[in-house]
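In this view, the complex is presented without one of its protein chains, the others remaining in place.
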């Protein structure tokens, strides 16, 4: 079950983050970003779907991808806390995406070599998507960090607000056929700091890293997200959509 | 079924408005208003409960008050659109309450004389509560309308924003044992305009009155409110809480 | 006079008018208004469906709906670009939308109240839009016609997707089928109104037909839509909410009941259930995003200055 658990962690990360991004739909600062943010959401939820489908197969109890997404409670969701953070302003959203993609891109890169062919297959597609997210979000970090006084202040505020949440990316269930998450950390820190330097952003002093997501211990925002997302499935048990 | 329907309309008005007010909990401009707003919510949801209980009895199909509140869909909710309007700022919330209470207070007053003893009983309690809501909200209308420049502007903006929604208060199912809603309109307009005069607020030009609530045709905000409210009941069908 | 005649001759010869070609002021104005409205409709049209993305009932449906709404944003982009070839900026058009001066399709002032509306909007609203848009693929203004060709291909995919949602609901539980019927009840008449007033009452129609901005009359397109859609409703096992709907053997098409034009004009003029909220949402998005757009501009300038200095 180590593989099942690791797949669920990853799938939940992708679904929750994709859901957050989809909340932007129609509300972005410019039309181009409406398209980019829905693109991000599409990629993430698409990957989540593949991961849930594979998790369901690995579990072997006849559950479907939708059962896993729609019929687990908040306490059964294993996403890290970073991805459930509210959208905040555009700076917060882009930073959250940047942190996530800076982790996932090398993760999938490494997963290409997995002995598990399904995982290698998912990785091939996801890696390219994450490289795009990383580039697009990274460009915004620089633009906003080195834009106007207001945008620099907002970008730096986002950095401070999300500082307790990035460490948890490197935690989670080990399993043979998936890359070691902790091993990615040095490269992650180096990449992030390089972009911060370009963006004139300060890397804050260390703080206590919030975690608990991998044990289903979330903050209060996830429950509301799930009640929204799962409502129809819950209101019509067993229906096909 | 005219009585059942009329009771549901009233119950939905009270529950939805009470739910909106309960969203303020812990977020009011001062502690005293946190208490006042939860008081309003308590009164309204309390009355809703009595009305649902009686509606369930009148219907005679063995449904309970909670079945009526938690297991009807958005399209089955018959509240007027005014009560589902989002809280907006404190001026919007107080004006919505003021409009509602200025209608309900004389309504319950008239219902005291109902030949239906259950209704007369509900009216006796509700009338006093509404008189308090009316007074408290009315005082805020005056305070904000005749306070600072900012508060006057916000209060007037609330008046404009809610202008399409008050007329629907006077619509809804007729039935023998409940007061005629339309008959209350002249007194309502006179009371509201008197308070507006004291508050230096302008009564806007007539606009097309939005309605449809009594036919279950709502705006998009009610669905989200219900998915939040009903989630647990929907997720655990048949459980007792 | 001479110029107008020469222009009309080009139109009559089915030549495409291109951005740098001379054109009458009225032609330009009409197109700017129409393409702008069309672009705004795509953008505002993202909102009712956007309202259900986070509540879509399966992963597959989330993805399909997201992709659809994204396509609408893309259509908005092509269309703003087409309008810009006529000498108006996207910013100007956006401001007119926010000021309530520019219109958009009235259908988006109706609320999306249930999941079935995602079906009905795709099936009926996109279906009606396609009728108009297919005709516009042959519009005399080149950039508009070309934008429409791209749009049409995607729209017909959306329409099938919407119909498939309806089909799934109609094959589902009793509640699901009721949801589907209810959505049809609410969207049928507004969809018919999408074609605009009857030909006799349509303000700009005649000149637009002459200029081949418009190629079919409102009523003709509406009938075509009805004839295509009624059998689809029957296949779903749903009832079209028009007691006067009747097959007319002679003309080989349906006769429909009276359209409530009071409602149509009321909603056009701003008094639909959702008009205020739709415009407010767009305005809020724009205003809340101002600092982002300013930062992007400031950064680009800094960058250009740096490159110039090197």
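A, B and C are the chain letters, set down in written order, and residue numbers restart from 1 in every chain.
What we mean here is this: a residue touches a chain if its C-beta (ideal position, glycine included) is under 8 Å from a C-beta of that chain, and two chains touch if they have at least 3 such contacts.
Since the structure is predicted, the reported quantities are computational estimates derived from the model, not experimental observations.
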### Message
Given the contact rule set out at the top, which of the displayed chains would the hidden chain touch in the full complex?
### Response
A, B
#### Entry: Among A:109, A:171 or A:219, residue touching the chain not depicted
A:219
### Task
Identify the residue among B:26, B:62 or B:206 that touches the chain left out of the display.
B:26
### Query
In the complete assembly, which of B:35, B:160 or B:194 touches the absent chain?
B:35
### Message
Which candidate, B:4, B:52, B:77 or B:170, sits in contact with the chain we can't see?
### Response
B:52
### Query
Residues on chain A that touch the omitted chain in the whole complex?
73-75, 81, 161, 164, 207-208, 210, 212, 217-220, 223, 227
### Query
Hey, which chain B residues sit against the chain that's not shown?
15, 19, 22-23, 25-35, 38-39, 41-42, 45-46, 48-49, 52, 65-66, 69-70, 89-90, 142-144, 146-148, 150-151, 154, 225, 228-229, 231-233, 236, 239-241
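By our rule, only the chains that are shown with their structure count from here on.
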### Query
Farthest chain from chain B, comparing Cα centres?
A
### Message
Taking each chain's centre as the mean of its C-alpha atoms, which one lies nearest the mean of all protein C-alpha atoms here?
### Response
C
#### Entry: Averaged-CA centre spacing for the pair chain C and chain B, given as whole angstrom
37
## Note on the structure
Per the C-alpha means, the centres of chain A and chain C lie apart by a whole-Å value of 34
### Query
At which residue positions does chain C touch at least two other chains?
55
### Query
What are the residue numbers in chain B that touch two or more other chains?
73, 227
